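I have a structure I would like to understand better, so I am pasting it below and will then ask my questions one at a time.
Note that one protein chain is taken out, while the other chains of the complex remain in position.
Let's turn to chain A:
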Amino acid sequence: MASNDVQDYVGFDTITQQMERKFLKRGFNFNVILVGESGMGKSTLVNSIFASHLIDSQGRRAAQEVIRKTTEIAPVTQTLEENGVRVRLTIVDTPGFGDQCNNEGCWVPVIKYIKDQHAAYLERELKPQRDRVIVDTRIHACLYFLNPGSRGLRPLDVEVLKRLTEVTNVIPVIAKSDSMTIEERTAFKRRIKEELAFHRIVVFPYACEDDSEEDRVLNASIRELIPFAVVGSEEVMELDGKLVRGRRHGWGVINIFDENHSDFVHLRNFMLRTHLSDLVEVTAQRHYEQFRTSQLRQIKELRAQQAAAAATGGPHAMPTQAPPQAPVANVMQHQPMTQV
C-alpha cells in the first residue's frame, strides 16, 4: 500500500503517549494493606520493595510496652517520584493482628477498614457535584503474610483469607523465608496451593476471559510462585563488587535480589512493574463494583420496604431498619455488614 501510507495515517495511536503525559501530570494513588502477625517481616518487606524507609515496625520493643488488645489500623501516606511519575503511596499496617491469645475476630477492623474505603469512594461518586478527580483511598493490594514452618494454612489464615479475598486483591507471601530450605519451600508452596484450592480462596492474579496469550502465560508463571517466598532487608552491602540488599549470616550472605535466594525480585516486578495497573483496575472493576452493587441494592430494598410500610400505613407498620433521611448522605452508614 505504498501510495496510501502517508495520507492515511490518522494518528490515534498517540493516545498512549497522551495518556502517559496525563498520568505524569496527575500522578496516581496506590494503596497497600499489610496483614500478618507481629514479627513476620511486614515493615522490612515493604521498605525493601519500595527501596526506602516508608514505615516503622510496630512490634513491641520493650517489656514495659503493653500488648495490643485489638487490631489497629495505621495508614502512612507518602509521595514517591521516579522518572517524573508521581505516586501517592499509602501503606496500611495492622499492628495487633493475630498477636493476642484469643484472636477471634481480629480480622474485623481490617475488613471494616477496606469496606470503609469503598464506601467513601461510593459516597464521593454519588455526590451531585463530584470532584474532578476522586481521591482513591481504596485498597488495591493486600499482602497477606504466611507463617514459615507451619504445615500449611493455619485456621486463622483460612478464616481471614476467605474474608479478605472477597473485598480486595490478596497476594500471599512468606516474608522470612530464609529459614526454609529450597525443598521445604517447594513443599510448602505446593501445600498452600492445595489448601487454597480446597477452601476456594481465590488470590490475585485472577484469570480473565479476555486475557491475551502472553497475559495468560505471565499469570500462569506468577501463580506457580505463589505464595512468594521472599526475604526483605533494609541493609545495603557489597557483594562481588555490587551493592545489594542482603542479610549477613555466619554461614553465608543472602542477596535478596538473587532469584535463587528468594522470590523478592519476582514479587517486586509483579506488584510494580507488570501488574500495578491491573491491581488498581481490578479493584475498581471487580471489588468496588461488587460493593457498590450490594450497597445500592440494599438501599433500594430499604426504600421499597419504606414505601410498602407507608402504603399500608398504620402505627403497626414499622420499617425493619431506621429509615434513611436523605438517600445520598445515608449511604454512608453503610448498612449492616451482617457478614464481616
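Basically, contacts are C-beta pairs under 8 Å (C-beta built on N, C-alpha and C of every residue); 3 or more make two chains touch, one makes a residue touch a chain; residues count from 1.
Basically, contacts and distances are computed from a predicted model.
Between the listed names "Coatomer subunit zeta", "Ubiquitin-like-conjugating enzyme ATG10", "Cell division control protein 3" or "Mitochondrial import inner membrane translocase subunit", the UniProt record for the complex's undisplayed chain reads "Cell division control protein 3". Across A:R86, A:K112, A:R247 or A:R286, the residue that sits in touch with the chain not pictured is A:R247. One of A:T79, A:N102 or A:S212 touches the chain omitted from the figure, and that residue is A:N102. The missing chain, though absent from the display, is touched by one residue of A:S52, A:T77, A:T181 or A:T293; that residue is A:T181.
Touching the chain that is not shown, out of A:T71, A:T137, A:N255 or A:T283: A:N255 (per the contact rule at the top).
On the side of chain A, touch with the chain left out of the figure occurs at residues 37-40, 57, 59-65, 67, 99-104, 147, 149-152, 154-156, 159, 176, 178-179, 181-182, 191, 194-195, 197-199, 247-255, 258, 260-261.
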